[in-house]
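One protein chain is absent from this view; the other protein chains keep their places.
And then chain A:
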Amino acid sequence: MADDIFKALADPTRRKILDELTEQRGQTLFEICARLSMKHQLGISRQAVSQHLAVLEAAGLVESRREGRYKFHDLNTAPLKRIAERWTMPDESESTP
């Protein structure tokens, strides 16, 4: 599970997808593709974006839900908290002002 997170975060396009999902939750594949192409000039195919989303989903960073005929993607930052907790220094809480 942890390795999946690092693999997912290692790619700049996938980090852009997470940035965009931070701005607006509940995006369709079409909206994510539109944001990547128009806001970031990333000319990648829908199939490629779909594969990036699958990697993010496998890492738990993106969750998808079906609503009627539609599929929306949401950001889930819980796995990132586990990364931070993994390397928490024992005395960190005491030194925090």
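Heads up, the rule we're going with is that contacts are C-beta pairs under 8 Å (C-beta built on N, C-alpha and C of every residue); 3 or more make two chains touch, one makes a residue touch a chain; residues count from 1.
Keep this in mind: contacts and distances are computed from a predicted model.
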Not-shown chain resolves in UniProt (candidates "Cytoplasmic membrane protein", "Protein-methionine-sulfoxide reductase catalytic subunit MsrP", "ABC transporter, permease protein" or "Glyoxalase/bleomycin resistance protein/dioxygenase") to "Glyoxalase/bleomycin resistance protein/dioxygenase"
Given A:A2, A:A34, A:A54 or A:I83, the correct residue touching the omitted chain is A:A34
Over the whole complex, note the residues of chain A touching the chain we left out.
-> 24, 27-31, 34-35, 38-39, 46, 50, 69-72
